[in-house]
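First the structure, which I've put down as structure tokens, then a few questions once you've had a look.
All protein chains of the complex are present and in place, except for one that has been dropped.
Now for subunit A:
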Amino acid sequence: MEPVKGKAWVLPDDVNTDVIFPGRYMSVTDAEETPKYLFETVYPDFREKAKPGDVIVAGKYFGCGSSREQAATAIRYFGIGCVVAESFARIFYRNAINLGLPIAVVPGVTDHVSEGEEIEVDLEAGKLKNLTTGKELSFEPLPEFILDLIGQGGLIPATRKKLGIE
């Protein structure tokens, strides 16, 4: 898997799924439509400022709350290259992996990355480099099983392969 390189958008601790994708839009089930409501309630200007390929850098427990998959779908279909956080809430973490959205758990990341800095994340090597400041951080790479799932594009392609479809 190629390292992900992009501009960092820094978010605080405990960004929950109601903040990422408000419950009132849960009837929106077309993946392509979900980014229209990304962060709408609390960070309404995120969608104008951020660009596909950018990276989200968040504090602890990113994605806590509901199991709504649109939270991960909206980030993935907006085109965010990777979500890096001090820690993730369980269901968001699983949804991201199963949708093929690259994620990395990097303790200490919020102390070393500021908004607008360019960073590079190598999921396989477990390395994060702040290209603006030169600072490098190591983290425990995801288990091979999970890297493989992300690499295959998520659970749907992996399930197709398992069932011998195509």
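As a working rule, contacts are C-beta pairs under 8 Å (C-beta built on N, C-alpha and C of every residue); 3 or more make two chains touch, one makes a residue touch a chain; residues count from 1.
Simple rule for what comes next: contacts and distances are computed from a predicted model.
K.L.:
There's a gap in the complex where one chain should be. From "Superoxide dismutase, Ni", "Sugar ABC transporter permease", "ATP-binding protein" or "3-isopropylmalate dehydratase large subunit", what does UniProt name that chain?
P.N.:
Missing chain, UniProt protein name: "3-isopropylmalate dehydratase large subunit".
K.L.:
To test your reading of the contact rule: which positions on subunit A touch the chain that is missing from view?
P.N.:
14, 16, 18-19, 22-24, 26-29, 41-42, 60-61, 64-70, 72, 87, 89-91, 93-95, 98-99, 143, 145-146, 149, 154-156, 158-160, 162-163, 165-166
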